[in-house]
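Moving on to chain A:
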Amino acid sequence: ACGGDDNEGASNGEGGGEGSDFKVAMVTDTGGVDDKSFNQSAWEGLTKFGEDNSLTENEGFKYLQSSKQADYQPNLQQLARDNFNLIYGIGFLMGEDIKKVAEQFPDNNFAIVDMVVDAPNVASITFKEQEGSFLVGVVAGLTTTTDKVGFIGGVESDLIKKFENGYKAGVMAVNPDATIDVKYAEDFNSAEKGTAIASGMYGAGSDIIYHAAGGTGVGVFTEAKNRSKNGEDVWVIGVDRDQYEEGLPENVTLTSMVKRVDTATYEVSKLAMEDKFPAGEIVEFSLKDDGVGIAETSDENVSADVLAKVEEYRTQLIDGDITAPATDAEFEEFMKTVK
Partner candidate 1 sequence: MEYVIEMLNIRKEFGTFVANDNITLQLRKGEIHALLGENGAGKSTLMNVLFGLYQPEGGEIRVRGEKVNIENPNIANELGIGMVHQHFMLVEKFTVTENIILGSEPKSGLTVDRATARKKVMDISEQYGLRIDPDAKIEDISVGMQQRVEILKTLYRGAEILIFDEPTAVLTPQEIQELIQIMKRLIEEGKSIVLITHKLKEIMQVADRCTVIRRGRYIGTIDIDETVNEDRLAEMMVGREVNFDAEYSKADPQQVVLDVQKLVVKDSRGLEAVDGLDLQIRSGEILGIAGIDGNGQTELIEAISGLKKPESGKILLNGKDVTGFTPRKVTESGVGHIPQDRHKHGLVLDYTIRDNMVLQTYYKEPFSKRGLMNYKAVAEKAKALIEKFDVRTPSVDVPARALSGGNQQKAIIAREVDRSPDLLIAAQPTRGLDVGAIEFIHEQLIKEREKGRAVLLISFELEEILHVADRIAVLYEGKIVGIRDPKQTTEQELGFLMAGGKRGEETV
Partner candidate 2 sequence: MSFLEVLYIVVPVALAYATPLIIAALGGIFSERSGVVNIALEGIMVIGAATGIITTLTLTSMGLGGLSPWISLLVAMVVGALFSLFLAVPAILWRADQTVLGVAINMLAIGLAIFVVRVLYNKGQTDFIEYRIAKENVPILSDIPVLRMFFINVQYTSFIAIILAFVVWFVIFKTPFGLRLRSVGEHPMAADTMGINVTKMRFMGVMLSGAFGGLAGAVYAVTVTTNFSGTTIVGQGFLAIAAMIFGKWNPLGALGAGLFFGFAQALSIIGSNLPVISNVPQVLLLIAPYALTILALAGVVGRADAPKSVGIPYIKGKR
């Protein structure tokens, strides 16, 4: 929706703190604000926004942590009652709750990430994860030496399916001979299962695994690092943030599919402060506006040839020459175009 202004370089305090009584807050899901994933990313966006506008933490910008599902609604309500102008719900599990609370507090603005909520004072922030996943799929398809790659999902759902299908399409687009091993851990928080599943996949011949499994993905990294240390040639593709560091010291992160939740929270907050809040609208971030993409550190481990190819597909995706599939059905459709 709102490209252009990349938040990276802009620390030249444009908002000008004094007088601004704009307050913005977010409610994390049970993963917590340090989840090294999208909760953290969202908070980074808010922090940056706060700093840029000289807001103080806890007063001007704040997060509340939820330790269980039942906490979402009280947390949202507390913030609304505390007169925060804009309140984010991070994660689609908060959809119902946001909807209710938004009705109860029509004067506050709300935003939800990864979900569409139809209410006049709610902005819905979504991402085209399938596009970013497509690109890392291209990387995987071109880099694999065994023609076998894996995908590990957290809990099977429409959202994670977007990652899976985009990835599969990317792999198939460049390497139709490849086989793709897909597994769901049924858990976003079991590093143990992550190692075990990864061990099974690597053991059975996959050399690259793309994970969209939160904490379970940590186990995938651990397993890859262990194998790499023992001389095996295996890779992980990270998700949500640039997970290059998670791959160290053995350096097993091939690339990462980044999802700029920070950009989203930054931008939407900014719009809200400027009274341009996209109330009732869907704000979709895609490849085009750098809402999703592949990590900048990719050139560390991905060959230049492959990156060039990625660039090609990127252009095609942005131009709409190809469409990354999000659902199983769309993937079926897509496969017809490959053959």
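Assume contacts are C-beta pairs under 8 Å (C-beta built on N, C-alpha and C of every residue); 3 or more make two chains touch, one makes a residue touch a chain; residues count from 1.
These made the cut because all candidates are chains of the complex that A comes from, given by their letters.
Just so it is clear, the structure is predicted and the values come from calculations on it, not from any experiment.
**Q** So chain A is shown by itself and the numbered options are 1 or 2; which of them touches it within this complex?
**A** 2
**Q** Contact residues on chain A for candidate 2 in the complex?
**A** These residues of chain A touch candidate 2: 32-35, 65, 67, 181, 183-184, 186, 189-193, 195-197, 199-201, 203-204, 215, 218-219, 222-223, 225-227, 229-230, 246, 248-249.
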